[in-house]
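Dropping the structure in here first, questions after.
Note that one protein chain of the assembly has been removed; the remaining protein chains are unaltered in position.
Think of it as A, B and C in the order they're written, each chain with its own count starting at 1.
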Amino acid sequence: MGNRGTVHLSWLDRFLANLGERGRELIRLPAADVPPLERSCRLAEALVSEKGEASGTALAHALLTSCSTLDATDRANFYRFLASHFEPDEARLSAAAAAYLEKPSAEQARALAVAAEPPRQELLRRMNMAPGATAALIAIRKDVLRLCAGEPGLKPLEADLRHVLTAWFNRGFLELRRIDWNTPAVMLEKLIAYEAVHEIDGWEDLRRRLGPDRRCFGFFHPRLSDEPLIFVEVALHKGMAGAIAPLIDRNAPVSASSEWDTAIFYSISNCQEGLRGISFGNFLIKQVVEELKTELPNLRRFATLSPVPGFSKWLAAHLAHEEVEIASGLEPDEKQVLLAAAGMLPGDDVETALKSILEKDGWWQETDCLSVLQPILMRLCALYLTETRDGKGPGDYVARFHLGNGARLESINWLGNTAPRGMAESFGMMVNYLYDPDLIEINHESFVHQGTVARSAEVETLLQPHAATPPQSANRIGRIVPFARQPKKKQPRASLAE
Amino acid sequence: MGNRGTVHLSWLDRFLANLGERGRELIRLPAADVPPLERSCRLAEALVSEKGEASGTALAHALLTSCSTLDATDRANFYRFLASHFEPDEARLSAAAAAYLEKPSAEQARALAVAAEPPRQELLRRMNMAPGATAALIAIRKDVLRLCAGEPGLKPLEADLRHVLTAWFNRGFLELRRIDWNTPAVMLEKLIAYEAVHEIDGWEDLRRRLGPDRRCFGFFHPRLSDEPLIFVEVALHKGMAGAIAPLIDRNAPVSASSEWDTAIFYSISNCQEGLRGISFGNFLIKQVVEELKTELPNLRRFATLSPVPGFSKWLAAHLAHEEVEIASGLEPDEKQVLLAAAGMLPGDDVETALKSILEKDGWWQETDCLSVLQPILMRLCALYLTETRDGKGPGDYVARFHLGNGARLESINWLGNTAPRGMAESFGMMVNYLYDPDLIEINHESFVHQGTVARSAEVETLLQPHAATPPQSANRIGRIVPFARQPKKKQPRASLAE
Amino acid sequence: MGNRGTVHLSWLDRFLANLGERGRELIRLPAADVPPLERSCRLAEALVSEKGEASGTALAHALLTSCSTLDATDRANFYRFLASHFEPDEARLSAAAAAYLEKPSAEQARALAVAAEPPRQELLRRMNMAPGATAALIAIRKDVLRLCAGEPGLKPLEADLRHVLTAWFNRGFLELRRIDWNTPAVMLEKLIAYEAVHEIDGWEDLRRRLGPDRRCFGFFHPRLSDEPLIFVEVALHKGMAGAIAPLIDRNAPVSASSEWDTAIFYSISNCQEGLRGISFGNFLIKQVVEELKTELPNLRRFATLSPVPGFSKWLAAHLAHEEVEIASGLEPDEKQVLLAAAGMLPGDDVETALKSILEKDGWWQETDCLSVLQPILMRLCALYLTETRDGKGPGDYVARFHLGNGARLESINWLGNTAPRGMAESFGMMVNYLYDPDLIEINHESFVHQGTVARSAEVETLLQPHAATPPQSANRIGRIVPFARQPKKKQPRASLAE
Partner (left out) sequence: MGNRGTVHLSWLDRFLANLGERGRELIRLPAADVPPLERSCRLAEALVSEKGEASGTALAHALLTSCSTLDATDRANFYRFLASHFEPDEARLSAAAAAYLEKPSAEQARALAVAAEPPRQELLRRMNMAPGATAALIAIRKDVLRLCAGEPGLKPLEADLRHVLTAWFNRGFLELRRIDWNTPAVMLEKLIAYEAVHEIDGWEDLRRRLGPDRRCFGFFHPRLSDEPLIFVEVALHKGMAGAIAPLIDRNAPVSASSEWDTAIFYSISNCQEGLRGISFGNFLIKQVVEELKTELPNLRRFATLSPVPGFSKWLAAHLAHEEVEIASGLEPDEKQVLLAAAGMLPGDDVETALKSILEKDGWWQETDCLSVLQPILMRLCALYLTETRDGKGPGDYVARFHLGNGARLESINWLGNTAPRGMAESFGMMVNYLYDPDLIEINHESFVHQGTVARSAEVETLLQPHAATPPQSANRIGRIVPFARQPKKKQPRASLAE
């Protein structure tokens, strides 16, 4: 039944407990009274120097146990020790480099690669032999990533950690698992802890997110079987969803399965800080799309509901540099509404008014100027998300992630998220990125190679210049672009001037 | 319901099936009519060149599928392609080498390591993203190892395969599992196939080896969950076991658990040819010892029952070089027995007689000279297994494995294995190596550093020179050594001259 | 992959969906427009009458589906239908009865038993063939038990339900499982719902109850695998625990395993109202004791921490009947304290004062008279719990359960539970019942046959008559209300004066 064959790992503790005094000495376990930092350093040296590998597991276990007793200062010192020792042998590497330069060949290149590999990598691989070591190494990298910023000397350690973790967390070793209310509590509480986008406020909140019209999937690594690496939350929905609140309301009614035609990916959270830069998200969404199609053949669309976390900063910067011009796109009464809302006088600068309004807390609750603001902000958001920036594409990291995966910018939703963070970062905008399996590769290629953002007709409309539209034009939004194109100042931002 | 969270991997097939024509083109899937070898090569190039990683899994899957259609010739050609392409960029590597030589530093060394890593490694890592890829890569290495011997040009590929597989099959990712009659048949039939030491002749044989007084454990990798990497077979026994036949007799009675005081490790088999050189055996025995102690606290001893696969070759070589002298250790009647058995005349050379006897099939069934042969061969075997060879230790690979693990040479058993292979390789000798947790580290260190073979008093006795023992001495074996020490020829083998 | 062999039960739905019109008719599925009550009754008749069994599963499924659509009124009517039909055939039973009376024999008795079995039992057994039926039948019994009280006509149905459920929930089919934080959430939320003794206030509360120094075990039935039948909560403890609050405090620190010497069973909850009267509790505690001994060999004692739910009612009744006399056991100043606390005058009746005090909310928070009350109430509680009542033993149902299991009354704890329900029912008393494997059978026999309550020396002391008791009464306690038997003045009760 189940995993019956698995044998418990505590054998190591028993093994170490059984070592005689002389045995301890021989596998170079420092005596009990050696201070922890010195002990850790000596164990690391013993582990990497060990000729016969025979005691590697025991040494690795002793080293990790020793590390776990270090206080913050000693831990940082131990990292410094790891980062500054265990470099390749200089003489050997120099010789190999010289040999290669003298006569470059595949064989010499290989010899060079071998000579250039720092022994630190072998140390990390040997550390991994101990029970629980993979999690411990991820935790060390988390620490080191944090410390690195102020202490570049730790970078060699960080780089080697990344090197071995990248090998071990190869996509081929990850397992997709569904997470639901049948999942053990010990795992579920990690969802609560790790959710990074829309906070889960306790078990009742969680229960709704795992309800019958929701799905949750995560990637797991066999060595970290109770820890998700990344997980995605999905709402099964009738039609596209433009606002987040109804999706995460714990009292929302459960919709009938017969109604579902769209899967909304409304949250993706990376769980392991120590695996930063080793990405799983792009695999995850595509694989989940296929799983959902198999389970629910009636689903027609797969889209995200995502924030635009860089929008308010981008707009602030552009307003500050006076690179935005909206006045010419507005009717006089509209201008008046903005100026009044900003407490400014008729004739004052509307761009300044806009800036001033958006700096006020709760501006979105003052309904009188919302109808004027909406087309302005939506058009600006569309501009932000479709910048090509000389082939690099838009700067928003969420946009880059989905566009890089081959998704299409489908809709921009006004006041889709009025939670404080959503307002502060995205001015409340929520965006749908559509994963259309037929177009995913085309979109991906265009984005990667030209920075071109695939977009729906709806978004295209937001972007259209109003050309010769009469002032009465129903589509007032159209008017913003041309003014942006004719900047007040000398240096128009390319991004607004396309 | 069991592992309900796991989601089937066939999503990839569905994903590929859903790709439109243009999508296929864009992820660079060659058209259907491209010949398989070209197709495989182009896919490999696409996979490693892919900027955005987005289609890596799909490409990897397509590549492996394509490879599986290659015939033997094309497969070899594909390996040649892999081995000769994907080298590090020469200009970049030269620059890095020069920079390092100019000013050696940790940072430059790191840059050099990065530049020296062949893109082939990244290719292999990306191939691993596809379902089933790890097994496929192991199979490729198996092929390449075989071809390598005659074709050194494949070595770069073999080396890179070994590099990535070593990272992935780190001890930390292996799982020890007990194998017994409750194990699925699909796994059990692999034991029959992989058993390398004492052949398992069908299911009834296997059933006895998994009986109540037997244990079997294997290491498994999460990505190869139905495939053991290595497994060990253990008999629970009263006292040491000196002969293999009773242990593998399918009709042997099951002993009572109350009698067990010794665990006999009588067979260890590596299962994956493609993982050659990535060793697991030393971990396996130690961990199994701890498991058995926990399950059966009454066990007092842990020992192997092992062949001496290099003994007959070693002895033949020494006899051929006339480096063995036994005559002076024998009584006249003993000499007579040997000469008669060899069909030789009184006064002929007894060493030649020995050689001649051992070349006859079934010599061990002619009982009249066995009592003379036994002390001679046992002493010679003890000599063989305790050679230090200038610190390198004995040459027998089985001995080296266990001695290197810290085991002690405990007993040498006369006619312990009379199966044809056992007689041919080991002259029927079976050896117990004792794993004594208290001494394992000491033994290991002495062996690794000085080539010293830890041995029991019993073995020591076999090795003792007879000194001034009177001819009537009960211990006739003792007499062999001094004569070996006074070689007939000029060049005594150090191994016999200790 | 886990339980891979299991096949989903939805085959029945598919089977029914595949039945042609004529097939439906033939297995007597009523047409769609038959009202649900009539439909249910007709299906029940069809199910029991079916000659060939061939369609039993389909009919049972249809019947349960039909029942699930009944409203409360119709459901009661359907129960009436079941209870009033399906009686044994009168003619046949009369004939069997007459035959037995004429010539009693084993064979005739058997024939009589067969004739007397109501077809309703066969109906219930056939209903059980449908997926989910066991849970549905338990739910029906829950309903019927409730309705029965006011409607004795339903008793035959209740009796037959109990008959078949008793057979199916035989101890032999129950499985003991540990429940902890690794258990799926869907099961854990049932603990919250079912906990009957000390309410679990949400997930954080639950988490503490499943912490490292707690254990929880339940009995499960294979057909109801997500539903515990009964579960017990255990605290691992240093020494006996006398108060419940520290055990269920969600912020209580986790104790170290090295300290644990006692297992405290502090809550047992039956979960299935519909299985009332089919008891599992006695098996549960004994089996859990053995499990804990195996896991934690250092545990020395196994005891409950239990309420005394009948104490306050019992005391109120005795006070009302003036069967309690306490005055003679008190010092003058003690009397004064009681009278003052009751707002009465010196010379007033102290028994009346006691009654009056205990009727006040929060009496236990007025510390000045607590020291006087404590010995009085503890002695009274000891008397309550050791009454023999002509061999029947004490009336408290919790006491009867544990004493009937062979436990010993070990300690009575003052203010062990000051929660409202604990104060209202038990005057705050918590009792330890000790499960001593060596004595369990002796205690059980004495209790069952003589109503004798096994008790510790500590409890015995509470019960002892005071030393210099007047000659009139050897055993002053004997009459239940000790002081009522004794002259009110002269001699304080030893038990109150110690």
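Just so we're on the same page, a contact is a pair of C-beta atoms (placed from the backbone, for glycine too) under 8 Å apart; a residue touches a chain by one contact, two chains touch by 3 or more.
Keep in mind that what you see is a predicted model, and the values were worked out from it rather than measured.
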Contact with the hidden chain (one of C:36, C:56, C:375 or C:451): C:56
Sole residue of C:211, C:375 or C:406 that reaches the chain not shown, by the stated touch rule: C:406
Given C:34, C:76, C:344 or C:448, the one touching the chain that is not displayed: C:448
Subunit B, residues in touch with the chain not shown (by the definition above): 181-186, 188, 202-203, 207
Residues of subunit C in contact with the chain not shown: 4-7, 11-12, 14-15, 18-20, 22-23, 26-27, 51-57, 84, 87-88, 90, 93-94, 97-98, 100-101, 104, 106-107, 109-110, 112-113, 116-118, 125, 128-130, 133-134, 156, 159, 164, 166-168, 170-173, 175-179, 182-183, 217, 222-223, 279, 282-283, 286-287, 290-291, 293-294, 404-406, 437-442, 444-445, 448-449
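Convention: only the chains that are shown with their structure count from here on.
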Interface composition of copies subunit A and subunit C: same or different, split at half: same
Chain located farthest away, centre of subunit B as origin (C-alpha): C
Distance from subunit C to subunit B - Cα centre to Cα centre, in angstrom: 62
Computed distance of Cα centres, subunit B from subunit A, in Å: 44
Per-residue overlap in subunit B, given as positions that touch at least 2 other chains: 2-4, 6
